[in-house]
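I am attaching a structure below and will ask some questions about it afterwards.
With one protein chain withheld, the remaining protein chains of the complex are depicted in position.
We call the chains A and B, going by the order they appear; numbering starts again at 1 in every chain.
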């Protein structure tokens, strides 16, 4: 794959492909993010559905164009559903992405996240603390390093790049570390996305939303690293454009949905800040 | 009943009755729609409560002015609660409405939706694919026809009118098929509502919200077909007025709540597009 895929033009093409396909994105997500991410997927042009009953997830993950698994408010029944859904996705060839929310802070969800890796996610997206913790656990340590605090990250994305690379090579997944500059790696190459705005950290579930948009892009783009990098541009660009006229996080959230809906080839090619860092 | 009930003036009267009664509307709903529909019911002038514990639903459905059952993110415990709640509603004379979200796509929820029909809902509201699927299952087929895809509808409301009529006659419920033009039938008469705006399909849970507003109208209007048709005008009119100044689906959702709150006799009588199609 050439670096031509990590360009503003290529992002615009992925956006157009999502809108043309309106991919059905199956979400197993948390009670905070459910409404926000459904709206963001609709605004982008995808077709979201939240389905997490153990009785339903296998059938749905098999027919969906992508599966998004988010453990933000995980419960035991939802954990059982995640096992079934990710197994079914793997079997059916449905690309899926894991959002290991707060994985470093709680052993129960750490186990669920780790176990799900057996079903070969195409991608994993988290903040620096989450990626460092998951990589550490995947390395075989019983406990995560003391780096997370609830859902916040106390590390920068740059500090997590090594861990992300290790996690990517070990799992075969593309790993996204969100931060002021997002870092996306498949274990060999590293791409960066510099879109976004600091006020976005004051709106809940935007990390979950980024993961969901990556799911939509995975539905139309088989190269997970390309799909994820493009999704990070789309959410970051929508957020930074929304922030320009936002009086605070309330209006930022509303405008972000409007902006996702309005994005087109021109705004994307003018605004995308995407690059290949290595090799 | 005369056609005088399917007029803009009659819709305005129902709105005023909801506001005067502030009916307690019991919702068993999904995690995507819970916040949106609570806000829409409050904006309209009703009093929403979301209660879905098996231990609580019988008592609550008995004391509520209406019950709204939505299977959008159904789980086994919620299914058990729906059985109890709908039975209690039937016994207590609480009018109730079913929203069979994605019923054609998943066998588990199809069974739950079908079983609930034994408790005599006053109304059922869905998109064309959902109504066609539920009618087909109610006819005794083991599988729905291949018409749905997740929560989207691949059919127009017009294509579902026959199925809606069959379902209405079989269950005794008023059946609403949402679409560019909504069709409302009791199995004999058909009313249409032409309010709404295409951008509404890009905001999540507006179908669920329509069902919830129908619940509020059922609380004050014993003729289910009148209540449902009026509710479709109220949500459609609020949506189309909101869309006029919305930059996208984010601001549409916000303005829709403002508009529901602002609707009055004048705006309703000027804007309602309701008609009796047959007989």
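Methods note: a residue touches a chain if its C-beta (ideal position, glycine included) is under 8 Å from a C-beta of that chain, and two chains touch if they have at least 3 such contacts.
As the structure is a prediction and not an experimental result, all values here were calculated from the model.
J.: Tell me which of B:11, B:31, B:98 or B:128 is the one touching the absent chain.
T.: B:31
J.: Determine which one of B:53, B:76 or B:278 touches the chain that has been left out.
T.: B:53
J.: If I consider the whole complex, including the chain that's not displayed, which of A:31, A:120 or A:194 touches that chain?
T.: Within the whole complex, the residue contacting the unshown chain is A:31.
J.: Pick out which of A:21, A:92 or A:106 touches the chain that's been left out of the picture.
T.: Of the candidates A:21, A:92 or A:106, A:106 is in touch with the missing chain.
J.: Footprint of the hidden chain on subunit B, which residues?
T.: 22, 24, 26, 31, 34-35, 38-39, 42-43, 47-56, 59-60, 63-64, 77, 253-262
J.: Over the whole complex, note the residues of subunit A touching the chain we left out.
T.: Contacting residues on subunit A, toward the hidden partner: 30-36, 72-76, 102, 105-109, 149-152, 201-205, 246-251, 253-254.
We take it that only the chains that are shown with their structure count from here on.
J.: Need the CA-centroid distance for the pair subunit A / subunit B, whole Å please.
T.: A distance of 33 Å separates the two centres.
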